[in-house]
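All protein chains but one are shown in place.
Note that the chains are named A and B in the order they appear, and that numbering of residues resets to 1 at the start of each chain.
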Amino acid sequence: MTQTFSSTGRDTFVGTPRSRIDGPAKVTGLAKYAGEFAAPGLAYGTVVSSSIAKGRIAAIDSSAAEAVPGVLKVITHENRPRTAWRDKNFQDAVAPPGSPFRALYDDLIVYSGQPVALVVAEDFETARYAASLVRISYERQEPVTDLKAVRGDAYDPPMKREGIKPPPAPWGDADQAFGSAPIRVQGGYSMANEHHNPMEPHATTVVVEEDGTYTVYDKIQGVSNSHQYLVNVFGLKPDQVRVLNPYLGGGFGSGLRPQYQAFLAMLAAQELKRSVRVTLTRDQMWSFTYRGEALQTIALGAGPDGRLAALRHDAVQGTSTFEDYQEVIVNWSGVLYRCDNVALTYRVAKLDTATPGDMRAPGAVTGVFAIETAMDELAYATGLDPIELRLRNYAESDATAQGKPFGSKELKSCFTQGAERFGWAKRDPEPRSMRDGRELVGWGVATGIWESMMMQSSAIATLTPDGRLTVGNSTGDIGTGTYTILTQIAADTLGLPMDAVTTKLGDTRLPEAPVAGGSWTAASSGTAVMKACRNVGEQVFKLARAMENSPLANVDVDRAVFADGRISVAGDPGRSVSLVEVLQAARIDKVEAVEQAGPDKDFNQKYEAYTHSAIFAEVKVDEELGQVRVTRVVSAIAAGKVLNPKTARSQILGGVVMGIGSALEEESMLDHRIGRFMNHNLGEYHVPVNADIYDIDVIFVDEEDKANPLGVKGLGEIGIVGAAAAITNAVFHATGKRVRDLPITIDKLL
Amino acid sequence: MRLENQPPVSADTPIGITLTINGQRRELQVTPWTTLLDLLRERLDLTGTKKGCDHGQCGACTVLVNGTRVNSCLTLAVMKDGAEITTVEGLAALGDRAGSNALHPIQEAFIEHDAFQCGYCTPGQLCSSVGLMNEGHAHTRDEIREAMSGNICRCGAYTNIVDAIEDVMQGGAR
């Protein structure tokens, strides 16, 4: 527990494996999620969903529902209380350009499953029953949900989504270079529509306090976003609403934007002047956001030596009729590989669905699947080992950013260490050459990449005379381990044991931080917490120096060492004082600081920042019956400093598991005749179960990065990126069949 | 009260039942359409048991009924009149150090092996693990994986969950 105050180099807790500090709460059932907070007189809301995808509501008859004893109110577009009407008030902090969905706004139906009524009752069962009695007749129009059918109508979104880089202008002449390349690979690639399906369904509990203010427990990946949304939509003063969400039962992007259940719960609470909870059903988890399928084409031209002469990557993705959702699908190809002739395009097409949204490594999962599958095809076309091909085309700078160098890029180490651990050298490259009994064995590899980002974030640190430190901000721990790493950082910064530190998150009374997403939370909130703790340390140091007969008299702050709950003098450990003594001597009840942290502009001007991975997969395929098992995965990650190897490893495991789902199982099936996802439940939308998951080995390669003082680059997304391609490539190696449309279900291998 | 040979209980009459929940005997009045899951979560404030799908497709609601793991979402409370229910809140007391406030070995093992992330499926995973060990049919890793496949973890902690169960089965994490 030693920390030289002026340096971040000596860590006691940071960098060591630590069990989650929220573990005891989660294993005893005491951790409360948004739909679990109680309130006196709590009423329950059940949402009625549209059964058609496009048209209008001709009539709603809620009389039978209202007649059920215990029903308090049936709210529809016809009787909804007035709220803000301008759509810009509904625009949340991460909304894409367009006109956000407004529940119960009017009679128009713009997607299947859209909420059309809220039934509020004294208890859950009554609300659920009464909701089944609401009769709605519709004027139905033909929906358009087939992306292939509207591919020709795709357009370059006129308004760009904030934080999403549009494809760079082309360089060289990709088409001409492709035409004259000696070796060419060309193909179309697609992934299915996927739904996030966190285990906790979306829920909001609005508690009406005695003073008329609202305490809102909302399932959200960052409470500040819900707060802003509710304040704007309902025309409230910021201090009239407090939003909390101490625990989130999985987000994966589904909780980035405030969803309609938050709006409806607040609407009902205001109208009824009592506390209301609205929890969505599992089926309704198919009624707001999803990872939209993309139709992609890739053309790679290369010389016999495998060096890329042409790279073309085009993608068309669906969006809703009312917002232009955008993500980065094609740019990764230009970042990963050095090539003189590159063309990257991304367009969107309107569909009668909800607006797609960010889902774990949005865009990268989709685009990297395509380019990394195509690169495997090129490896076979050139006769090169897939790793060798990637190394021959290894980008040392970011061509999509005018050739800026990378702040750090240890991808080569990922390949080396991953290949070693996996035993790649023993691979016979010939498809169908490896067997284990009846099963064909395939080994595949792919690269993963994700942007390393930091967002403006603030944090508070408070030291009290009992020697306890409390830190926190409004971001959420979405299962990533944020509580734990912030505790580690805070404890190290002030030389305290971890159990002397309390970390609070997910409360708008805490300093503002962005939503937890994009793998930016460790860098952003971690740095803010570290700075706030340093500020506290400096204040305490000053107080210590001012003490009567201070052992630190005339010592400069950069010689102060914070360790074991004491401040001592570097090189003279006999001179020391405990933090508790300092605060008691000063007769103050706390030392507190709020600090801001944000991206390092100088660094960002000079460098581009990405995390990378090399992911290796082994599959065993029963050729006759088409059954695929992913029996072994090695994921080697370069993501800067690892704050907590235990929780970090879990992040990667989770990404790989979801990647296996993408590759083999996950597909939300749209019946285009009615514009409706039909397998809207966990029995028929298959996510991996325990039996699907065999050995997963995670390697963190050393990587030094200076984008932020912690040296972290983020881990939430990188684990999933490339997983589907590694599996696709392994399936090809096993069977000789190249599947370019995910998921690889049994029928595609027969 | 025995309901046998009684006329049907009409739809708006709550029914008196007795459940022993985490060792505590409770006399309750329930409507017949109340599931055990909703009774626990909404009436008794035992929110440790989770509702993930409400249709027996995720396992988050797993509890022990007379020591056997079942999906409480597909269980009508009235049908379990007289049963002993153990939820995640009562697991610690099942450990062999009753009254010591210590965790059940499986709870400790889940923490030690980082067998969860968001924590929402965890109570179901834990009750299911205890049920699995009570059943005594699963011994190998393959058998544990198969026998735990009724509990979905979207965070993907499966390998760590199996490690934790194996550890406890071998007498660890105590």
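Keep in mind that, in the parts below, contacts are C-beta pairs under 8 Å (C-beta built on N, C-alpha and C of every residue); 3 or more make two chains touch, one makes a residue touch a chain.
We take it that contacts and distances are computed from a predicted model.
According to its UniProt record, what is the protein name of the omitted chain, chosen from "Allophanate hydrolase", "Carbamoyl phosphate synthase small chain", "Xanthine dehydrogenase family protein subunit M" or "Peptide/nickel transport system permease protein"?
Answer from the record: the omitted chain is "Xanthine dehydrogenase family protein subunit M".
Tell me which residue among B:Leu40, B:Cys121 or B:Ala147 touches the hidden chain in the full complex.
B:Ala147
Which listed residue (A:Arg56, A:His77, A:Arg128 or A:Lys165) would be found touching the missing chain in the intact complex?
A:Arg128
Touching the absent chain: which residues on subunit B qualify?
Interface with the chain not displayed, on the subunit B side: 2-6, 8-12, 15, 32-33, 35, 54-56, 59, 62, 68-71, 73-76, 78-79, 128, 131-132, 135, 137-138, 140, 142-143, 145-151.
On subunit A, what residues meet the omitted chain?
Residues 51-52, 112, 125, 128-129, 132, 437-439, 620, 622, 624-627, 629, 664-665, 669, 671, 673-674, 676, 678-681, 683-684, 686, 688-692, 745-747, 750 of subunit A touch the chain that is not shown.
Here, only the chains that are shown with their structure count from here on.
Centroid from C-alpha atoms only, then distance subunit A to subunit B, rounded to Å. What do you get?
Using C-alpha averages as centres, the distance is 30 Å.
Which subunit B residues qualify as touching subunit A in the complex?
12, 31, 33-34, 38, 41-42, 45-55, 57-58, 60, 87-89, 91-92, 103, 107, 110-112, 114, 116-123, 126, 144-146, 148-162
Using the touch definition up top, name the residues of subunit A that touch subunit B in the complex.
Residues of subunit A touching subunit B: 19-20, 22-33, 35-36, 38, 44, 69, 123-125, 129, 197-201, 247-252, 279, 281-282, 478-481, 646-647, 649-651, 653-658, 681-683, 687-691, 693, 695-696.
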